[in-house]
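These notes concern the structure reproduced below.
All protein chains but one are shown in place.
Entry: chain A
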Amino acid sequence: MSDESLVAGMASGDAEAAAAFVRRFQARVFGLALSVVGDIGVAEEVAQEAFVRVWRHAATYDPRRGRVATWLLTITRNLAVDAIRLRHKHRADPEPLLRALHPAPAEDPFDAGPYGSDQLRAGLMALPVEQSRPIVMSVFYGLTAKEIADREGIPLGTVKTRIRRGLARLRHELGVTDE
């Protein structure tokens, strides 16, 4: 059953669709939550709340505005950022997450491999670290350019420029052009 069909089932109150949806996405949601908050207990709370939000708002999901996985992970990321802001526990070092984004060689021959765009992953790894660090801190840790500048000890304008240039290169990797 497609992701969209499961969301449609949840919108109509189908408990079995909800169970299938949780089983399908729980590892990705928990993985993202954990990478942002860095604490298993908090990550579990965040992941649970993400599924609750999807359940409550399933009827408002519009497939024209993006894939189900994107919708769910964006909700998860926003909740995770809220959780660390609430606890004043922003993660300082993006290096562990950057390393985790490297695709590990699949030990299981039946493993479907990492999710997401291989081109984007390769593009992120190819970025100069001074660009990939602030991008990760902004996108995954929810830090503003000012907060990143303070933490990294570099000028605000420099941070903004690095993020903008880094995102522009990643756009190119994804084939997103201005035209």
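In the analysis below, a residue touches a chain if its C-beta (ideal position, glycine included) is under 8 Å from a C-beta of that chain, and two chains touch if they have at least 3 such contacts; residues count from 1.
One rule holds in what follows: contacts and distances are computed from a predicted model.
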item	value
Among "Putative zinc-finger domain-containing protein", "Linoleoyl-CoA desaturase", "Sarcosine oxidase subunit delta" or "Sorbitol/mannitol transport system permease protein", the UniProt name of the subunit that does not appear here	"Putative zinc-finger domain-containing protein"
Which residue of A:A19, A:A59 or A:V129 touches the chain not shown here	A:A19
Positions on chain A contacted by the hidden chain, ascending	12-16, 18-19, 22-23, 26-28, 30-32, 34-35, 40, 43-44, 47-48, 51-52, 55, 66, 69-70, 73-74, 76-78, 81, 97, 100-101, 104, 114-117, 120-121, 124, 135, 138-140, 142-145, 160, 163-164, 167, 170-171, 174, 176, 178
